[in-house]
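Only a single protein chain was left out; the remaining protein chains are all shown in position.
Coming up: chain A.
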Amino acid sequence: MTRHIRHAGFFCALLLAALLLNAALVQVVRAPAYEGNPANRRPDIARYAQPRGDILVGGRAVTGSEDTREHLRYERTYANGPLYAPVTGFASQLYGTTLLEDAEDAVLSGTHPMLAPFPLWSDFARAPYRGGDVVTTLDPAAQRAAYRGLAGRKGALAALEPSTGRILALFSAPSYDPQPLSGNGTAASRAWARLTADPDRPMLNRAVRQTYPPGSTFKIVTAAAALDAGVVRNLDAPTDSPDPYTLPGTRTRLVNESKGCADASLREAFTFSCNTVFAKLGVDVGARDMTRTARAFGFDNGGTHIPFPVARSTFDTSLDLAQLALSSIGQYNTRATPLQMAMVAAAVADGGQVREPYLVERTTRPGGSTLAAAGSRPARQAMSPSTAVRLRALMRDAVRNGTGRKAAIRGAKVGGKTGTAQHGLGNSGTPYAWFVSWAQGDHEPAPRVAVAVVLEDARSDRGHISGGDAAPIARAVMKAVLNSRERTPSQ
């Protein structure tokens, strides 16, 4: 009997060993797969178990977290949601994250490895890291000016600090309040359904994710290429261009919306936005140099992140001469985001240097110490400094005497360029109205701000759309920047 008791005991030991082995299998070997299973809610619970880090504008948090006491505990809140939605994006428990909430999610949600207070111990103790904050480069006054200017409109605005590439304002209209999307209830899904079904697409960030034909504002790039390539040496010399201009190799005749463009000098042509002159200049410069200059400004560069990705602005390179002529006045396949056109204005303002724009000044740990700071970014020379000086003069003329009069600010030097871009089948759509500009206070050493505005729903008739509509919005934003005494310190 003893032997059989031992056998039975051995059997029970076997059962125990099987349990232990299986537990090790489940808890150690297969654990990573189970943790990654989409039906496992633990990662979500952990993610929302603590307040999310905040996004700061002008030293103040524009986001917050609300303790709902639900299973997914903290929900995102937004102070002034629609004002900053084109920057913050949303952080939803149902629909994920977008824009800054997405690009800086690791810092905000506290999964960034550098947030560990005591690196090795924190991993061992499984203590969740508290989320860090994201300090933006935005100027709240400029952002508010953009918000007010674009209220009730459809369009976008981007404003940069030319000397650094800091983004001072970034707005897209119509905007939306991201807060109703934060939770996980029916309210969130209703808001989502409403926003996604809206024909005006309020969640589309037109300033960085939408490209438009830049129209006449692209003439800045064409002028830069012509000056750099030596096609034009004297701003006031006649350019030997007919009006109307027959596109090379075709019978299509290009006309102007203003008079006196035949043989106009570059200064006149720029001030009154002569299509014929710039189309011919583009052809004279040639596809190679035009492409090189456009690329130097940032066209055809698909990898821009500010830190969320920016849509690629394009300048078509496989062109015949007629297409090159049209491309040189910002039509045909030339397309640009408002941010790209702000970069063009900033390059003119900053001696021909193009800087990668950025939106995040620095990220901080919960205590306030810096986690990562936006270092100095490499600058790219898009045109020679002398060309930039001459273009500044051209743009100032356009504001003083030409199409951009409504952008003038007392006590400041302002340079600008209007644009009207036709689009749609047979140019049937409401033309897009552009205004691209920069401003420098009279007592300041260098321009403080460069702005690009686009309106999809320009109101007045074709002749004088842009100056009348988009320029005041740009003016308000530039004024706000010039008036803000203190610049957010760049560290």
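The definition used in the following text is that contacts are C-beta pairs under 8 Å (C-beta built on N, C-alpha and C of every residue); 3 or more make two chains touch, one makes a residue touch a chain; residues count from 1.
Assume contacts and distances are computed from a predicted model.
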| item | value |
| --- | --- |
| From "3-hydroxyacyl-CoA dehydrogenase/enoyl-CoA hydratase family protein", "Cell division protein FtsW", "YCII-related domain-containing protein" or "RNA polymerase sigma-70 factor, ECF subfamily", the hidden chain's UniProt protein name | "Cell division protein FtsW" |
| Among A:13, A:255 or A:373, residue touching the chain not depicted | A:13 |
| Contacting the left-out chain in the complete assembly, out of A:31, A:151, A:255 or A:389 | A:31 |
| Missing-partner contacts on chain A, residue numbers | 1-9, 11-13, 15-16, 18-20, 22-24, 26-28, 30-35, 37-42, 45, 124, 126 |
